[in-house]
Structure formats: C-alpha cells, structure tokens
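Please read through the structure below; I'll follow up with questions.
Yeah, one chain of the complex is gone here, protein chain that is, but the others are all in their spots.
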Amino acid sequence: MADLSTELCGIRFKNPVWTASGCFGYGREFADVFPLSELGAICVKGTAPEPWVGNKGTRVVETPGGMLNAIGLQNPGIDYFLNVDWPWLREQGATVIVNIVGRTVAEYVAVARRLEGSGVAAVELNISCPNVKEGGLAFGTSLKGAAEVTAAVRKATSLPLMVKLSPNVTNIVDFAKAVEDAGADAVTLINTLLGMSVDIRKRKPVLGNLFGGLSGPGVKPVALRMVWQVAGAVKIPVVGIGGIMTGADAVEFLMAGARAVQVGTACFVNPRAPIDVINGIAAFMAETGVSRVADLVGAARPAAGAEGNLPALGREAGTKPAKVATGETADALRQFMKDSDRF
Amino acid sequence: MADLSTELCGIRFKNPVWTASGCFGYGREFADVFPLSELGAICVKGTAPEPWVGNKGTRVVETPGGMLNAIGLQNPGIDYFLNVDWPWLREQGATVIVNIVGRTVAEYVAVARRLEGSGVAAVELNISCPNVKEGGLAFGTSLKGAAEVTAAVRKATSLPLMVKLSPNVTNIVDFAKAVEDAGADAVTLINTLLGMSVDIRKRKPVLGNLFGGLSGPGVKPVALRMVWQVAGAVKIPVVGIGGIMTGADAVEFLMAGARAVQVGTACFVNPRAPIDVINGIAAFMAETGVSRVADLVGAARPAAGAEGNLPALGREAGTKPAKVATGETADALRQFMKDSDRF
Amino acid sequence: MTATLKASRTKAAWVQEWAEVVAQTGDHDVYKLTLRAPEIARRAVAGQFVEVRPVAGRGSAAVDPLLRRPFSICEIRPDEGIITLIYRVVGRGTAVMASVTAGQELNVMGPLGHSFPDPATGRGMLVLVGGGLGIPPMVAAAARARAEAPDRCVTAILGARHVGFLAGAEELAATGVPAAIMTDDGSAGHQGFVTAPLKELLDAAGAGCEVWACGPEGMLMAVKELCRAAGAPCFVSVERHMACGFGACIGCTVPKSGEPGFWKACQDGPVFLAEEVELGG
Partner (left out) sequence: MTATLKASRTKAAWVQEWAEVVAQTGDHDVYKLTLRAPEIARRAVAGQFVEVRPVAGRGSAAVDPLLRRPFSICEIRPDEGIITLIYRVVGRGTAVMASVTAGQELNVMGPLGHSFPDPATGRGMLVLVGGGLGIPPMVAAAARARAEAPDRCVTAILGARHVGFLAGAEELAATGVPAAIMTDDGSAGHQGFVTAPLKELLDAAGAGCEVWACGPEGMLMAVKELCRAAGAPCFVSVERHMACGFGACIGCTVPKSGEPGFWKACQDGPVFLAEEVELGG
C-alpha cells in the first residue's frame, strides 16, 4: 500500500488532501458522507474574534467553469468555535487547521492566542479574502501589511503558522518571501481571484457585494503557476489550492511543488470530492509505481528543484525522446510507445 | 432596426464587436466564413518591426473552461503586414487595428511610425503578453514602463492609440490611469492571465514555454471586474475582452462600461462567433427595447457612472422591489412578476 | 400554534444518487423530468428539494455547468422509487438539462431542506398558493395533504403570467385538491393575481386558514402581508442562489426578520414560517 502521508511544519498528515476554508463549514455537513478522520486536515471557515454577520444580497453565482462568492466571512466567532465546533471535531478524530480572519493585526493575534494549547494542528491566516474590506485583503495586497500581520501572529503563538496568499497581486513570490521572512511556517495559495458577474436582465451586478471571489476549475492554471513560482522561491512548504476536482488535478499541484493540497469548490458539487481526490492520488501512484507521496512533490520541476527521489521509471518517462538512429530503433520505439497514450 | 454603432477615439465603428489580437490571424482564415466587413474591427496579430519566430514545443493546451497559449508572438513583421496583409484586408472592406509588440520602446515606436498614413484605423499596444520576456509584459506590469511606451508612441503617431493592459497586476486602475495620462485614447482589457498546466504522465509542464496565457470563458469574471473598475476611473473609453462567447457575454461587458468588446478564444471554437455575438446583442436589444448600443454602455453601473440614457423600462426592472402594502398588491405584483424569469 | 406547525416540518438526511431518467417531456420552455431515485423517493416530503448536476452521465468530467441546480420535488412515488421535477429553462444549466433523454443518468442529491408542515398538525382550511414554477412543490403538498389529512379542507390557488406557465396544474388537479386558476392575461382561469382569491378566502376565514406559498418573491411578500393582516399562519418556500444546497457554503442566505443575521435557505428553509424571514432582501 502506498504511503500517502505528507510532512509539513513538523506535523505528519495522514494524506496531502485537506479541505479548503469556507468550503467545508466546520465539517458538520459532511460527517454523514464520510468519516472526517479520513482527511489529511480540515481548514475551517475563516474565524474572527467575534461573530461576523456577512454580506447582504446574492452571495454566490456560477460562472463558466467556476463560481463567484461574496459570503463576507460570515462566521460564529472564536468562542463558538472553541466551545461548540472544536470539541465536536475532536470527537470525530479530525485534524483541524483554523483559518483566521480579522479587521486588524490585533484581531488576528487575538484569535491565534485563543487557539494556543487548544490542540488544533495549525493556524492559517487568511490575508486574502476579497469580499470584505476588513477581510485581510488590505494585508494580502501590501507586502508590508502581509509581513506585519505574520510577524505579530508569529510572536503570539507556538502553533505552526500558515499564511494564505491572495492571487490578486503582480508578484506572488514577493509576498511568499515576505511572509517567510516574517516567520511563516508554510504558505497556502491561492485564495480567490477578484471577479464579477452582471445580470443583463436586471441591469446590475449579480452579487450584493458587487465583486466576489472566483474559485473552481477555471482558476486552476493560475493557481498552479503561482504554486510553481513560489515553490521555487521559498524554503517553507507550499500548500496548493484552486480548482482541484480530481486526483489528477491534485497530482498536478503536487508535481508543481505543493506538499499538500486543499479541495474547495469541488466539495459543493460533490460532497465526497476530498475522498475521491485521495483515492485518485492513490490510484495514480499505484498505476505509475510511485510508493510515497513525497516522491510526487516537485516531480515536474527541473531536477534541482525537485524534492524527494523520483523513481527511475518516472524520470525516464519524462525524458525528451532523443533522436533515433536506425540501429537502435526497437529499443527507442519501445520507449516511445510507452510514452504515447494512444499506441 | 437597432443602431449597433459605437464611437471611440473619434471613429464610428459599425458595431461594438471586434476580433481580438492573436485569435483571428490577419483575417484570411475567416474570409470564407463571413465577410470581414461585417465586423466592427479586426485587431490583427501582434506585429513587430521584424518577423518573430515564436516559441518551441507545445504552444496551446485546453484547461477547464479555458485554454493556455504560449505562441510567443510569432508574427511576420510590419513589412509583410503592410505589403501583403493590409492591401488584402483593405480589399475586404475590413476596419483594421494593428496590435503592436516590441522588445523595446523604440520597436513599438518603429511599428507605429510605419503605420502612419497607412489607413489602418488605430494602433493597439500590447504591453501585456505573458509569453515572451520581450513581449511587453515588462512594460505591462510596471507603471513607469507602461507610461513610457505609451508616451513615446503617442509622440510618434497621429493614429488613435489604444493600450492593452495586463490583468496580472495588483491594481489595474493604476495602469489605466498611467496610460491615460501618458496620452492613450482608449484602454483595452484584459490580455491573458498567466497560468500553467502540468502533464502528470510525462511529469513536466505541458507548454514548451512553461507558463502561458489563460483565456476563454473561465476568465470572464476577472475581465468584467477589471472593466468595471477601469470604466469608473478613467475618462477614455474602455474596450472589454475576456471569455466572450455569446451576445449575452458581450452585453455584460457593455453594461459594465465597455464601449466595445473583442472576441478571442471563441473564434477558435466557432469561427462564426463574432457574427453570432453581433446578432446576439441585436436580439437582446430588440427583446428589451433598447434602440442604441450606446444605451447599454454602463447600464449596470449606478446612475452617476452610467453613460447614455437608460430607457425607463430597463431602469425599473433593475430597481429593488420595495416593501408591499396589501392595498398596492396588484400593481406591485405585476412588477414583480415581470422581474421574475420564471413566473 | 405556529411554533408547532414550524416544528412539524420534516428535515431528512440526504443521499447522493445516480438517478435514471425515466422520461423527460416538454417543449423548449418547460420540462417535466421523471427520475428513478429510490432512496430520495423513500425519504422525500413535500416542500423539500433536490440538487441536480445538469450534465448527464457517470463518465463526464466536464466542469461546466459546474454547480448543481436546485429544484423542488413535484411528485413523490416511493413505491415506484420515482420523483418528478418540473422546471423552466432559464439559463445554461437548465438548457443542458433539457437535452437529457430517457435512459441517461443524472446525479441527484436529496431530499434537502425542510418540508412544508405536517398537514395533519394544522387546523382549519389549508390554502396552497403556487405562482408559476412555484406550482410544482404544491403538487406534492396537495398529495400529502390528501393522503395524510383527508378530512381537512384543502384548496389551491395557482397563478401564472400566461396559460403556458401553469405547468403542474394538471398534476395538482389529479390529487383531488380543487384549484382556482389565475392568469395575468386571462388565458386560463380568471384574469388577475393569486392574491385576489386569497384575499377573499382570508376575508372570510381569516385566522381559520393556514397558507403555504411558493412563487416569485414579490408574490410571497404579498401573501405574507395578507396572512399577517388576517392572522393566518403562513409558510413560504424561498429561492436563493445556492452553491451547495446542504449548508456548507453559507451562500443562500435570507435575512432574519426583526433581528440581525441570516437563515440558510437550503437548511433552515426553503420552507420558512413567513414571519421569521425578511423577504426581498
């Protein structure tokens, strides 16, 4: 049986498939679908010091190959989480990462402090929600802000500290480096792209909030590119998100350099998606003879950047065919035919 | 018959539907499909002072609801355009906008100069191609660079000057303002989002160029948001592009504030797409009683920002239903039922 | 009494099923989909809904349309394992659904949300108000009322813009519940809105009526207001854009009435006690 476990921030996670914040609530809606303990981890909904009520009007709308949301970080606050959701999640045997939102640095710090010693696995700072002025995007699109909030939370907690980056920036690498320097143990990317949709019958924006966050399969290429860029530029591990629907999608992220992935929008369409993704990765590993997830991490990167040991087979399959001299035809053909999906 | 014409940069275009640079070649492949004179305008492939050979390896790949390209701005150069393509396009009765690419400010200027007096309708500076180091992205993601190349071309040509912006920036409005201040007559947005795709069997990036530009319906929400932001911030007209497949998509852009739109990727899937989009806009106008395209421009924006006169009907339909007292039920109901698609 | 009625709404555990399309009929506007979904049929109660992936087939990896589409259950036949839906083509998702043919399979989740109250719990005349594509859930409601509260007086008021938008009216008539038909243009039944006969009933029976309504939000607002004035308990089935349909996205919010905060239409509704929701918001 393949080893699906992955190590990040000093923690060994059962597998590299986590659920993305805001797409899995606090897990309750999924507990009847599969045991929550089967997940690598659950990133709970962005949680603030106090309850947030969220945005008015239409909050979600489908777009081609994706969706926009403008939930506005509605959440019941950290007290409710600690008193109600966390004990329940713990009972389920779930590994939990708390996604934190705040209006000020002090609010991020306050939530992080409350989690100290609680037993949650890590905190993930959401400095990238495009849907509320105070949802951290101010931090997420300013290098100084990003570094500041990271450093402040770093001081306040001994928990592993992940920072979730906004893709709505010119240079994602700068942000990753800034939070690495400020003490982050890992970076998560991407949060949603800022987008909008117009109702042409009603002649107005569909979302009550005007703009919303674009997620789902349509954003996968952007997410993969950013994961690739960041994984090549920082030493801390990268967690990849954005449009993952299948095991194959997840393998793309792992091969681009992500040490774990998160499944978001897919959970809405198919509540079993995270489990299907786990099984899909396992099936791909079995099929291609890979025994450890770690061997997939960075496998598509040029040798220097690749982590783990690539099995020889995989390496060969990735090699560009050399020119073929007639005498070597048979062997070369054998190789090419392996390479070709359709022969 | 509705008036589909639209005015930009002192030119009255037959309709607001143009073809996007790089997605329509120099028109030849489409001339048997429909008369090129039916288009509002054709933005030809990005053209440089000398021929460019383009990128090696796989250049295009489908992604969920979109595609990546890394053509690398292969083009036959301005001489070839002026000697071969332009006379032919002119014969077809086409309105032509020349998309310019260059490695240096001087190269942009050189192409613009050659076009002076040629009879083309306008030039469009591509400062946003993500696929070649020299394809202008350096200009497109630096405010100073964007302003500089715009100002230099402004000095070199009396032709209407459009600048095509990159979406891969933190604040698109800053770029639009920078090129407006530097003398642009219009802004076009968006070019492609930078993305990538991984071949998990071959364990390497799919594109020979590693990264490519993401286009197609999946990017529409991002494009719409940027058009909305920019149309509210600059005085020069905005041309919207990104994922337009149908007349309804085009109307979204017009209502967000675009004075014209461009159809790109859709042309690959359905070579008649630009004509279908024109017909779709006309049908929507007929159905909703709008007689001039100008009346759609900005129609989804709050009154202050809206251009043109919104017909009273449209305005009402967009109004939020007020609370209903029993006595007024019948009238209110009549209104609500009109609002509802499904009653 | 309203609290008891509210508490009598059913909320069942949902399942995800591959439903065989037994039949799909209709023209390019309004379609009726008959699905073999035995587990959902066994659990469903009038007023609950299902979430349908528009794209047919187990093998499909297409991601557009991406989200499921919510539809009220129109008929429930647990013995045959059948449910029916009636829907109108309004956009991309329903357009794709309309191309599905008998024998294909659709992925369906349900039954979701709270049902209408137990018809045997309430007292007095039960009035079912359905507007346009708000009629389908009233078919299930009428059938349940007939079956489980046979002695109760149940009447329906169905309205639509035009006779062509009265889909479900025949199915409702088949349950044996009498229905007044109203159309905007008089192309069927009486000319006028559902509120006219409703007002007459409420003027006559007042608090002796219990009203369940589904239709455009403007109609729900009017019905709610008429019931409030008459002191009649009123339940409304509310529609919201939904990303998930089972409570995970907080996308389908309806403002609470009189206090800050939101209900989730998919979990707390879609059938709400009218006085507890702020409609049109």
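Labels A, B and C are assigned to the chains in the order they are written; within every chain, residues are numbered from 1.
By definition in this document, a residue touches a chain if its C-beta (ideal position, glycine included) is under 8 Å from a C-beta of that chain, and two chains touch if they have at least 3 such contacts.
Keep in mind that what you see is a predicted model, and the values were worked out from it rather than measured.
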Missing chain: touched chains present in the view: A, B, C
Hidden-chain contact residue, picked from the options B:29, B:116 or B:181: B:29
Absent-chain contact - pick from C:55, C:73 or C:277: C:55
Omitted-chain contact residue, chosen from C:98, C:112 or C:201: C:98
Option touching the unshown chain, where C:17, C:51, C:64 or C:225 are the choices: C:64
Touching residues (missing chain, whole complex) on chain C: 28, 55-57, 59-65, 92, 95-96, 98-99
Residues of chain A in contact with the chain not shown: 64-65, 217, 320-321, 323-326, 329-330, 332-337, 339-343
Chain B residues touching the omitted chain (full complex): 22-25, 28-30, 32-33, 45, 53-54, 56-62, 64-67, 69, 71, 74, 216-218, 245-246, 265, 267-272
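What we mean here is this: only the chains that are shown with their structure count from here on.
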Chain contact graph, described as a line, ring, star, complete graph or other shape: complete
Centroid distance [mean C-alpha coordinates] between chain C and chain A, Å: 37
Centre-to-centre distance between chain C and chain B (centres being mean Cα positions), rounded to whole Å: 42
Touching two or more other chains - residue numbers and ranges from chain A: 64-66, 216-218, 245
Touching two or more other chains - residue numbers and ranges from chain C: 63-64
